[in-house]
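The complex appears here minus one protein chain, its other protein chains still in place.
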Amino acid sequence: MASHRVGSLAERLITMHSFRNDYMEGAHPRVMDALVRTNAEQQIGYTEDPWCMKARTAIRRAIVDSDSKGALRKANIAGAALQVEFVCGGTMANLLCIGAALRPWECVIAAPDAHINVHETGAIEGTGHKVLTTNDADGVLTVQGIDAVMRAHEHGRNHHMVKPRMLYLSIATEFGAVFTAKQLSDLRSYADKNDLLIFIDGARLACGLASEECDLTLADVCAAADAFTVGGTKNGALFGEAIVIRNPAIQRDFKYYMKQRGAILAKGRLLGVQFATLFDTAGTAAGIEEAQGDEAMYFSMGRHSVEAAARLKDVLVRHGYDTFASNSSTNQLFLLLDNDTADDFIRAFDADLTARPDAAHTIVRMTCSWATTQSDIDEVDRMLAGATNEA
Amino acid sequence: MASHRVGSLAERLITMHSFRNDYMEGAHPRVMDALVRTNAEQQIGYTEDPWCMKARTAIRRAIVDSDSKGALRKANIAGAALQVEFVCGGTMANLLCIGAALRPWECVIAAPDAHINVHETGAIEGTGHKVLTTNDADGVLTVQGIDAVMRAHEHGRNHHMVKPRMLYLSIATEFGAVFTAKQLSDLRSYADKNDLLIFIDGARLACGLASEECDLTLADVCAAADAFTVGGTKNGALFGEAIVIRNPAIQRDFKYYMKQRGAILAKGRLLGVQFATLFDTAGTAAGIEEAQGDEAMYFSMGRHSVEAAARLKDVLVRHGYDTFASNSSTNQLFLLLDNDTADDFIRAFDADLTARPDAAHTIVRMTCSWATTQSDIDEVDRMLAGATNEA
Amino acid sequence: MASHRVGSLAERLITMHSFRNDYMEGAHPRVMDALVRTNAEQQIGYTEDPWCMKARTAIRRAIVDSDSKGALRKANIAGAALQVEFVCGGTMANLLCIGAALRPWECVIAAPDAHINVHETGAIEGTGHKVLTTNDADGVLTVQGIDAVMRAHEHGRNHHMVKPRMLYLSIATEFGAVFTAKQLSDLRSYADKNDLLIFIDGARLACGLASEECDLTLADVCAAADAFTVGGTKNGALFGEAIVIRNPAIQRDFKYYMKQRGAILAKGRLLGVQFATLFDTAGTAAGIEEAQGDEAMYFSMGRHSVEAAARLKDVLVRHGYDTFASNSSTNQLFLLLDNDTADDFIRAFDADLTARPDAAHTIVRMTCSWATTQSDIDEVDRMLAGATNEA
Partner (left out) sequence: MASHRVGSLAERLITMHSFRNDYMEGAHPRVMDALVRTNAEQQIGYTEDPWCMKARTAIRRAIVDSDSKGALRKANIAGAALQVEFVCGGTMANLLCIGAALRPWECVIAAPDAHINVHETGAIEGTGHKVLTTNDADGVLTVQGIDAVMRAHEHGRNHHMVKPRMLYLSIATEFGAVFTAKQLSDLRSYADKNDLLIFIDGARLACGLASEECDLTLADVCAAADAFTVGGTKNGALFGEAIVIRNPAIQRDFKYYMKQRGAILAKGRLLGVQFATLFDTAGTAAGIEEAQGDEAMYFSMGRHSVEAAARLKDVLVRHGYDTFASNSSTNQLFLLLDNDTADDFIRAFDADLTARPDAAHTIVRMTCSWATTQSDIDEVDRMLAGATNEA
């Protein structure tokens, strides 16, 4: 853990790129162009328009097309049987999927760091459902962790305790970790044996799938989940999350629940235009250099973000900042720093203060996105070099 | 009530302007430009950015500036004491304001046609609160109507009945009607005497204020309400509603409730940029011909919509379509037609089927907006003339 | 409508029987004896004890035994398939059955005077569900009334309106009216055609079944309902309502919901002992003179209450008090009186002020119960005679 001061540089670099999070900018220019191009169109509201239909088709196709390309055996997903809806944000997507799936006394099991458990102001409890937590680290829900919770509630199967009914996991997790095909398959098996549903929060799904440690395809995620989300906000959209529902019981009347919760955008076409663009395969990935084949820009941007973070990590390690608080393989880096250095990083790079594990140390997060350029990373390199020289 | 058939023209006019509602298009070009112009900026999230701050200031100023220009005496509103927040849609704005203001057993009184009572899938009941309805017509809540409800609940003040605690009204109402300064003032007096709060749904506030029958200013609305909304979606924004809270008890911790309900947009700056533009007074109302003085385009667009509707009404009446189901003075016209003619209007003008009051008749809605041009109205004139000639 | 003053008698009669309602006393002595007799027993809690098992069996048997004795054809109810639970009060029973049956956006249709709509402080809305009301009088839900509501929500089947999913009716209704076998059968047919559930509030079920205008049996009620309650509080129990659930979808995990809502009594045996006594057929109806054959005292007490009310009505009419606000055929009488006379009745008989239909008149309720004796009624006769003589 290095402790060079970089703070003295901060004043000069006020216009530097911010590494605070992956939703600092607006939309990827190509998404913005699509919104501008379609702006004057008159379209019917509430996501019933042709753009939303097109986006639904594109997402279904992306799922089906990726089937059998992953580590798991072909799931034979019927695209037409998938319900795809669009909402403005991630907390809404989470509470809708969980609230629509559970009866009042049922609850969801999650890792203690799960976004729904910590950073959504009790949105799930606000729908009346308890969040039970495992002891799992880095947000990576494990069969062992779940099983301990389930066993503690067996005695309570006599209705004095909540009834566990759903697993919540994120790909990538809050701490940038991912699941392998084996892990996800094991969770699904456990869930099936124990009458549990699985909901996967995909706010950072593109980065999760792009991780080298993740051998999952979109189809694998879909096959493992009863419902999952495809995050747009943190991957190039102006705003918006897609919700994919495979389980017919959750599909039933889902739009009623969306409307009741204030979740259906009047000009739904805005979400349709964006996701149709993100999942368009005719765009040669919108000039993103990391693009592979004819993939949709949604995936290319995820790859761009993850590779940028890998390069940023190299720079940090090279300068001696080599202690990380989590094993992230995606677009977020969680540096464990002494408090002074952390202050410098926060000031210099607009890094995000995540936690204070003890009195002397701070965890700061640096995040890359589709908008992070090589030049932004080079600037960090130069600054850290300068700081070292000064020190 | 005329019954000329206009249907035979429908096929030829497939690209004609739709009069279905006031959120068919995207954003006013000037709003869209602002979003494009600021797209690459990196801004902090969740409506804490400088654009949102600017938008808040602009809305507060618009309120304060209009004070004493209306029919009511100067309310001396302290702009700095107003909390202004931004959300994506109207149902969300309504349920947040009502849910944050009421304790579990308290309820809201509304006209039977109120949006919250009919068209929000029980969003208010979803927060746990009953909606009590008066017998008032056209959505225009009256003291007399409220008082009948209050008296019916006096006996129940012994806690076997819900406790009325808030009035809900819309400006303009669902049926295009407005309130006068006298009416609003009477409601406020009644509310004060009976410990009732007032929430005003301003999804179509710009059109309401622009109505010739409405002598209210934005300041009057603010002074009469404990909280109210300033609709963007239906008045030139890409999406978004501003919430203005005057009552400190509702302000307290309001953003916690927003977050819990999934209402805070991650890239909050999008809402800030839009409302800063809509309420910018340096724009000479963005070239909108109905603009007066240096008013913000928000007001000019409302005036444009209302004046367009007035011209459309002239055309309709001239062609014999002179029976209306409500006394609208704003941007919506509710035509009472025989069923066949209604079908033709729906097909030809994309008019909106609103209700079927009896077996032989249909009410259809034609709506004008900032995007409706004189040429769109002329086209209706030509079509109706042609239809008459054919008949 | 007579206007003799009876008030001058009030002071002398301070110890007179109260006709205010049917839960003024504790329990029927036989029920109290059973509680005393079993008081020292040690029993397992939460309604899992042998007394509750016995009570469940007795209620199931009462249902099955009455099958085909009523006006409707034999329903072939499988007693073993009925879930029977016990709670302390009626509002709790109602909210449990409705809340367990509906998904968040679904709602219940009821007559405007329905107890859930007026006198439960928004308990149903407190579970998140809207109560839609018909225009039906006296609490008697009709197919015509329901159909009007359903048609108004057809347009809304596109998820902008709540989804009607359940009918709520009371036997007897709030105003003492009942349903015939034909009426109930028609409601069931309509419900089946429209995917609606039926919940019957039986807080005064014993009196409803005892009405001469009601040709229903307990089995008919069970066959028509997805769930219904068997009121104990107002028919001789110390406290308690039985819930009978026929629909397996509502049965599933129902006790979880009971526990979550604080509805399971720790010493559940108290409810078991009472209902086992009320439905015991070996008691020759506990010496109640109106008892028929070997019927359980639950039914005999209902018959006693209704016959007492009929005799009371005769007395009232004989003395000129012959205007009633509802067509009650059960144990409650709703007298329409001028305000002065109403005051006298309230003072003299502890009659219950129900409503003030206009400035000059008051509706007062006089209620008979298992505890009302012929001597109590004779006393009313004497007092009214005296009042007339004085006048």
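In this document, chain identifiers A, B and C correspond to the written order of the chains, with residue numbering beginning at 1 in each.
Everything below uses one rule, namely that contacts are C-beta pairs under 8 Å (C-beta built on N, C-alpha and C of every residue); 3 or more make two chains touch, one makes a residue touch a chain.
Because the structure is predicted, anything quoted here is derived from the model rather than measured.
J.: Among C:Cys52, C:Cys88 or C:Leu102, exactly one should touch the missing chain; which is it?
T.: Answer from the full complex: C:Cys88 touches the omitted chain.
J.: Among C:Arg20, C:Lys54, C:Arg103 or C:His361, which residue is in touch with the absent chain?
T.: Residue touching the chain left out of view: C:Arg20.
J.: Can you work out which residue in C:Tyr256, C:Phe299, C:Phe334 or C:Trp370 touches the chain that's missing from view?
T.: Spelled out, the listed residue whose C-beta touches the missing chain is C:Tyr256.
J.: Considering the entire assembly, which residues of subunit A contact the chain that has been omitted?
T.: Interface with the chain not displayed, on the subunit A side: 104-105, 107, 118-122, 125-131, 155-156, 159-163, 353, 355.
J.: Just checking the interface: what residues of subunit B touch the absent partner chain?
T.: Residues 46, 99-100, 103-106, 128, 159-160, 162-163, 253, 255-260 of subunit B touch the chain absent from view.
J.: Considering the entire assembly, which residues of subunit C contact the chain that has been omitted?
T.: 17-18, 20-21, 23-27, 29, 32, 35-36, 38-45, 87-96, 120-123, 126, 233-234, 238-239, 256, 259-267, 269-270, 371
FYI, only the chains that are shown with their structure count from here on.
J.: Taking shared residue numbers divided by all residue numbers at the interface, is the value for subunit B and subunit C over half (same) or under half (different)?
T.: Same-residue interface.
J.: In whole angstrom, what separates the CA-based centres of subunit A and subunit C?
T.: That pair's centroid distance is 53 Å.
J.: How many angstrom lie between the centres of subunit A and subunit B, each centre taken as the mean Cα position?
T.: Once rounded, the distance between the two centres reads 35 Å.
J.: Between subunit B and subunit C, what is the separation of their C-alpha centroids in Å?
T.: Using C-alpha averages as centres, the distance is 45 Å.
J.: Could you tell me which residues belong to subunit C and also touch two or more other chains?
T.: In subunit C, the residues touching two or more other chains are 104-105, 128, 159-160, 162-163.
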